[in-house]
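Below: one structure in structure tokens.
Partial view: only certain chains, each at its native spot in the assembly.
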Amino acid sequence: MSVNLQGNTISITDQNTHHLANQMLDTQALPMILQQIHQDVIEEYGKGNVADYIPALAKVNPHQFGMAIRTVDEQEFSIGAADTAFSIQSISKLFTLMLALDIVGDDLWKRVGREPSGMRFNSLVLLDSEGGIPRNPFINAGAMVVTDIIAARSAAPARRIEEFIASLSGNDANRIDQLVAAGEQATGYRNIAIANLLKGMGNLEAEVEQTLDCYFKQCAMTMSCRDLARAIECLANRGRSHFKSSFHGEKMDKRINSLMLTCGLYDAVGNFAYNVGLPAKSGVGGGIVAICPGQYSVAVWAPELDHYGNSVLGQLALEKLTFYTHTSIF
Amino acid sequence: MSVNLQGNTISITDQNTHHLANQMLDTQALPMILQQIHQDVIEEYGKGNVADYIPALAKVNPHQFGMAIRTVDEQEFSIGAADTAFSIQSISKLFTLMLALDIVGDDLWKRVGREPSGMRFNSLVLLDSEGGIPRNPFINAGAMVVTDIIAARSAAPARRIEEFIASLSGNDANRIDQLVAAGEQATGYRNIAIANLLKGMGNLEAEVEQTLDCYFKQCAMTMSCRDLARAIECLANRGRSHFKSSFHGEKMDKRINSLMLTCGLYDAVGNFAYNVGLPAKSGVGGGIVAICPGQYSVAVWAPELDHYGNSVLGQLALEKLTFYTHTSIF
């Protein structure tokens, strides 16, 4: 393979790709690589569908693409609509997990498992058969228990989550979109079912309504690719954030990264691990965040989803990124 | 944390561990680190149980431990019973997967999935509900389909697998233990059930008896830690093996490594990914093999198993290895 980037040439053969993988990121080539990725992926517009279960999401222009990379030494690279805010949806599960671990530490694992589920993200089956302990914090049931930990220990839990995320991204404009939150609530029957089942099985501490309110609101956070790449910096940088120096994630980064790799993309975990090779978390707003441990964080956004609910262009862009930069962890 | 290694001191604080992780392996420190690991883990003798479903496995001396590391530049390091041969059991699934991919390429994925199962390795539930397509090649049903690909295309399939593995390890003494194979066959009712179900659902090509014979025999291969570390070298070394130069695994190493990480330790995948952070495959003979992509392969053996069927000391030894050497991929 030979990639022509505006006059320059990066020659990548299948073979030396393999010899060169797991490399340090070559930041000099990155601007050209991002341009190439952009050029490649926008040809795939129209191959997915925008999430339509909430009006506020359904009306998003499908043909948008943004990407932002941030290295642990604070260099930032971006392309396309990297500063356009969108609904982060399930990516929020990552932030509530950080916050809950910060609050209760490893006691969290008494109430949520750490293994892949092999089921749809909103399945009730395993929950029912496994005593109310969700398989992992990235399926809805698990994320609800995580949210409940925060809800039961905060006066204004949704506000607390909102501020935690905004402090990680260093952007005070990162807020809950109340219209989206209301839409989640209005159509979220299955999530309401999950919360009540958890309560009935003794795995919710706060009132069902309180935990659900908080859960629906966190999904409705609005952030850009740049905000997200900054906000998850701590997971690439051994737990430390340049924006929120008070945050100490040293004890959770490895745990969360391994969880993202084994559970972060629902039923497409295996393929993503192979194609991209980075710990990642996706949301039905079309965003995906990923981590190259010790090197960089990356966020990508394109609203069209495949049938698993993952961004079509987002996955492709990340696959090309680790291919061109040889930074798959495998 | 401060580790005293026979007079020398490697000082490792929790904090700099995090800053130093994902490092290149320091081979100079490795002999000391292996001694330290050995010293640490043998204190855990007695915390698991030897597999007892076959007499030939049940009578293995439980208090044994061996470990061998091989770097991509052909350095080898070992400790304990690294040259003692043992029954590789499910580790064989790795080799048959390589061989089948070598034979049919990506057509293999039409008959086996690549996602975690969330179920016990020998469960029939998903198989029944998912049209006879096993979730991945490392659960028994998936491995049986992989074996069937070889069985349906070889005159003497068990012999072919045996020789393939021996050529990868470069040790012609690596052979099937016929006594263990006979024991597998005699008690393997659930595996016989799985094979017949697959056949009934149209996902076995060879005769059931033929595929099963081959399946039971491959599990009964006998190898040492050193043999195993050599035999999986290709997965650490971008598909190339120093012992079998004719083997070209460049197109499969990333796929297999990502599969090992997401599916290689059954129900303990998530915890192992966190604690060790390397793609790995275990067997109920007490062996575990693991890969640090681009750097080294490692095999460890200790017969006592936890209730998931994974070696107690083996897991601990690998956890200590990536901790001391900062080579977790996360």
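The first chain written gets the first letter, and so on, giving A and B; residue counts start at 1 in each chain.
Criterion: contacts are C-beta pairs under 8 Å (C-beta built on N, C-alpha and C of every residue); 3 or more make two chains touch, one makes a residue touch a chain.
The structure presented is a predicted model; accordingly, all values stated were derived computationally and were not measured.
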2 chains shown - copies of the sequence in the complete complex: 4
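By our rule, only the chains that are shown with their structure count from here on.
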Once you find the CA centre of chain A and the CA centre of chain B, what distance in Å lies between them? 31
Per the contact definition, I'd like the list of chain B residues that touch chain A in the complex. 14-15, 18-19, 21-22, 113-119, 126, 135-136, 238-239, 250-251, 253-255, 257-259, 261-263, 267-271, 273-274, 277, 279, 293-295, 328-330
